[in-house]
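For this depiction, one protein chain was excluded, whereas all remaining protein chains were kept in their positions.
This part shows subunit A:
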Amino acid sequence: MMQLMLQYGFYLIVLVALAIPLGSYIGKVMNGEHVWLSRILSPCERAVYRVMRVRADEEMNWKKYAVCAFLFSGIGFLFVFLIQMLQGVLPGNPQGIPGMSWHLSFNTAVSFVTNTNWQAYSGEAQASYLIQALGLAVQNFVSAATGIAVLFALIRGFIRVKTNGLGSFWVDMTRTVLYILIPLNLVISVFLVSQGVVQSLKPAETVELLEPVAVDAEGNFLENAEIDLENGVVTVDGTIVPDADIITEQIVPLGPAASQIAIKQTGTNGGGYYGVNSAHPLENPTWLSNLVEMISILLIPAALCFTFGRNVKSKKQGKAIFAAMFIMLVIALACVAVSEQSATPGLAQEEAVDISMNDQAGGNMEGKESRFGIAASSTWAAYTTAASNGSVNSMHDSYTPLGGMVPMILMQLGEVIFGGVGCGLYTMLAFAILTVFIAGLMVGRTPEYLCKKIEPYEMKWAAVACLATPVAILIGSGIAVLVPSVSDSLNNSGAHGFSEVLYAFTSAGGNNGSAFAGLNANTVFLNVSLAVCMLAARFAPMAAMLAIAGSLAKKKKIAVTAGTLSTSNGMFVFLLIFIVLLVGALSFFPALALGPLAEFFAS
């Protein structure tokens, strides 16, 4: 028990210890200050500006900034959409994978451009090396960078006075990619290869099976089969099975995996190289590789809180936001860990199955890897859904009812508990604006945040940002359960089946991308409807926060007086958590009651 607590504590402490220095590094990069990598990277940065014919000190107003971000995303979408459909005739495809259908390609392109990485396809079977590296991995970088760039613009909105300029989208993107994402991911990918993650351009290998297996004509595995390899005859209980197939080889899928896995973790993208994501032993082979991948999920989102504090010149403000997020994360983690360690009566089999912690992880090991056990799996589940990452190292569909509900709630809260890189924090700042407004109403003070007056214009846009996620999720899953074809996609029936649909739309609406993977999501209706949810949840808050940034930058600063409501004390942290939970609970309680809660009370 003590060891287990140490393990959970360690995961949290490492995160904070790395996030603080990274936060101040990112703050310097945002302002174009000198950092230790400048000597190598600033010539590259200048070269990019020269090719682009832009000035490093260009200033854009909020509308131009938004148009840049949207057009840039649109071009990325078109490119990925087209090359996926054409992958069959493009090079870099040693497995000879055919092109994707239009709806799968649409869904996947939207998913990667919106930093969601919902995957209705299975990477090793449906995406060629070219698509993975040139299409998807590039979007992993640039969709993450777009989120960070928009956050930078918002921070400038708070600190600037009586101006229209929010900085340059081109410059913010270039600096984010060159100074933050590329160096961090180079280090992480090489480390991952040292642990056994593949990074190869060779086609998949086949290896001998130690015990050949037999399948019947339909491909069903034959248990208790006697296999005569020389004559190719399979007998079960003395009778020969006609048309049985003897399988003597296993496939070892290869590809440029490590380089993509690093960025999908650090950029809160989450789209696995392999279909089962970081549960796959070639994607995440050891406890150490798991530690690095898991910390990477929250590293930049947590660091950005400290960047925020540093660059608005009041570290307390950043710490307050961080504290609110961290407290919610720890509570969620504890709930998942306890639920998974206690398993279910169905698994315990009245003590016929050992779920204790003696020489094993114990607990609910269905859908979990032995090398991760309960601790590393639960922590990952909480991290990945708190951040809008969505990568998994265990199958959330096989979690206990309550253990699987917590990740769902974390996403439904709007992906603001750290959330996606950049977008998590800018949406959380929308909640902060909402909080000062509500608190201001209660005590009769003019709402203000970081010395800027909060007026109806800001309030309207903040409400759009806060409500985009719940609206997208609830309307989406509401329509989906009415569509008859959706029920054919389910892997489980009843309440758990409803949870699978709710989880899918939650994941799309939270731009998260994790899945209750039993749902077969590759259908026209689900591909298109989920893509629409992802677009709404990504771009509505982005536009809203840029509008707020533009309006704030124009305002003058007001002096702090005795009447100013503090936004860095415990009271504010408490209120902020309260507002986040209130919006989430009011929106989602009815839906949760029909899904995971119903299943919990029935089991």
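Quick notes on this structure:
To be clear about the criterion, a contact is a pair of C-beta atoms (placed from the backbone, for glycine too) under 8 Å apart; a residue touches a chain by one contact, two chains touch by 3 or more; residues count from 1.
The rule we apply is simple: contacts and distances are computed from a predicted model.
Look at the chain that isn't drawn here: its UniProt entry, checked against "Phosphoribosylformylglycinamidine synthase subunit PurS", "Tungstate transport system permease protein", "Potassium-transporting ATPase KdpC subunit" or "NADH-quinone oxidoreductase subunit E", names it "Potassium-transporting ATPase KdpC subunit". Residue in contact with the omitted chain (choice from A:103, A:371, A:453 or A:557): A:371.
The missing chain, though absent from the display, is touched by one residue of A:18, A:35 or A:54; that residue is A:54.
Here one chain is not drawn; of A:56, A:134 or A:338, the residue touching it is A:134. In the complete complex, the hidden chain is touched by one of A:304, A:395 or A:464, namely A:395.
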